[in-house]
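Just one protein chain is left out here, and the rest sit where they should.
Here the chain labels run A, B and C in written order, and each chain numbers its own residues starting at 1.
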């Protein structure tokens, strides 16, 4: 009840990533992918063209950009910087309605006290907030044209008893921001993607996985303003590991014809014993801090441009 | 900018407590006080009868109950329990419109990462939240008649860029609770009151100290539902210590006639060097945890009554 | 480098638990097991009779008591208490040389800031320390006959640059305690055992898995005083999940004869991609706190007996 990694499965495999959902069904109509490689970073751009197409893989229609940088595990500061800059570019490209005077609300989803779910709240701590300066200090206090940025970590339903939507929607109604940026931890189906992939989408986040109740979606439809989401895989379900092992064996042994039966067999055992277990890197506590920094820098530069460094000195 | 202890002063002395404001002006019309002593606990009940009376001491009209238990510093578990029960009784007495089916929103004001300002967020962590059970679980999952309690720590303006009012008001509009309970750290003028006094009021909290802009008040007027506030002194301003020393000397030396001049002299020096300093107990980190526990237990019992213990086992 | 879960494997499977090591080789000579069931708790008592027997499963000779209480996942306070009491009994039974005047050093191994490795430091925070009272306060300050208990969390090599042995041995040389109790997180081969099994042993902890350099062992041999260790499984390696899936398939499909080949096949892929990944419960952050409380209560009662409750009120 305290954890939100409880989404829908496709072929028994759970993933929050459009890229992985498409890998499982590479030939679906209405879903288009472009790939690009820039300076050691792989970028995939998937467009889901309409709602019907999206429902095939449980995603809302829109753009899904995935930045893949496997070498992030080497913790190379230069690569950290490159990835931040790429995030910044993609955010700017998606937020087409933003001008120098805009107000942007950044929302860090997840539970600060559950490590793999704490990415959102950690990013919020590092985002340069300026709305209290632009709105409450006398004009001229700061000698820069500043966007009005505010940030909130609303907590999770199991802890607050409140749906995130009810907090964010109420705030959007009062603050009337020009855009909302959501940050969240994702579940992936590949352990290798943890902390090395970033998904950016203009669809926001749909707690119900694209089906039904659009009112409660954290999306442009649900909130009334452009809403983008930045997510990073932080967990793989233990059951996914078991399933990947089975696929592997089926491939290697030529038992392919029996695969479905094998999956079914394993499923029983797995669902009983492993439903509550997740796979994470041993050093999740430190890598989630790195990633929070990378994303916050991307957002800061996207919103504050050349003022970013000066703001860092004033606000830190 | 990151700290909210920036209120108005009376005779150069800052206090958030109605009890202390009245001590400085014991004979004002329209302000009535009753005292009571129960089992080692002193209780003061001040009623400010109208707005004009309140403005004399910078407080909104309403009831202010102060529970004083100096022996809390001995950390006696029995006394902790007594104080929790008294808080519970006072909360029940103020929330006259609450029934078994009600929804109550508890809001922990203050900054989790500034120790003396972290009381509110710490209480929130210990309040028994049930709204996700009453609203989202199938009827009958839990075999108790439960009030629907939810809880939020919205952060502070200097960190989020958002006025607390805008978060709470938006949430009240969406959740339509029957009452709001606010928790906050207070500034006092007596170091001895830190962590040993609790003020409970039906006036809510007015960031602008009772003057003017009622729309932004965290009060029944501002939020549209009954709103009570529970506050505990956690800091004394260093300048207050200096002033109290001067009063003391004036009294002891018979220099009374010169007191005003002395105060003025000291003021100059104090205002320069001590504006940013506060006085706290050495062990503030642990006593604030005790007090958070005492208040949370008071609220839990006020809202969940005989279900409290069972809920504690289920939710902890 | 920052993580200590890097022990030896048996048949490609890593475990810190004598119980599991024996399950893989149930018929080895010189290793004896007794089982007992008390009130919903399963207790296994394994005796490794000599060094040669121990080397077969990579463990030092001595006693290994495993308390299994699968229902701990229901968080039943009554069961928490029963398990604490059983731990207390076992600790008392192993520390035969302790009297009312003894000094006991409790050492919490592991890294406070890596959640699944933080059990030891968290237990230390909850152990009732009395040595500063018995040694430095005037006689008669406290009206109880108290053992002299002290506690340290020495950190891990990757963070301090110091082997734990060098800190603990130096301290034992200066304090001359009558016994040492070590607390540590363990790796298991069954996810279901996480947080529901407790292993208590009189062999201490051997970083090198029972082979070779006895000087650096945290054991009676290495430290010169009786040294017991209390450990709880907190992680399973992701590669273990993969292997268990293979065993399962082999059993269910009758492919038993090919199992070794399958294991080999899978091994390649697993070792590349999953070496750094662990399996943990989603709510590891909260369950590790429960277990720290259970173990600390067991130790407190073992060392302070009927004074425990009074000490709790004085020291908390």
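One rule holds in what follows: a contact is a pair of C-beta atoms (placed from the backbone, for glycine too) under 8 Å apart; a residue touches a chain by one contact, two chains touch by 3 or more.
Just so we're clear, the structure is a prediction, and the values are computed from it rather than from any experiment.
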- Message: For the chain left out of this view, which of C:58, C:110, C:155 or C:233 touches it?
- Response: C:155
- Query: Which listed residue, B:205, B:246 or B:302, touches the chain dropped from view?
  - Reply: B:246
- Contact set of chain B toward the excluded chain (per top definition): 2-3, 5, 113-115, 191-192, 194, 235-236, 238, 241-242, 244-246, 248-249, 252-253, 258, 262, 265-266, 269-270, 273-274, 276-286
- Spell out the interface residues on chain C facing the chain that's missing from view. 1, 129-133, 135-136, 148-155, 157-162, 166-167, 169-175
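Just so it is clear, only the chains that are shown with their structure count from here on.
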- Item | Between chain A and its twin chain B, rotation from the CA superposition, multiple of 5 degrees | 180
- Message: Same or different interface residues for chain A and chain C, judged by whether over half of the residue numbers are used by both?
- Response: same
- Work out the mean Cα position per chain and let me know which chain is farthest from chain C. B
- Message: Using Cα averages as centroids, what's the distance between chain B and chain C in whole Å?
- Response: 44
- Item | Whole-Å separation of chain centres (CA-atom averages), chain A against chain C | 37
- Task: Would you please write down the residue numbers of chain C that are in contact with two or more other chains?
- Result: none
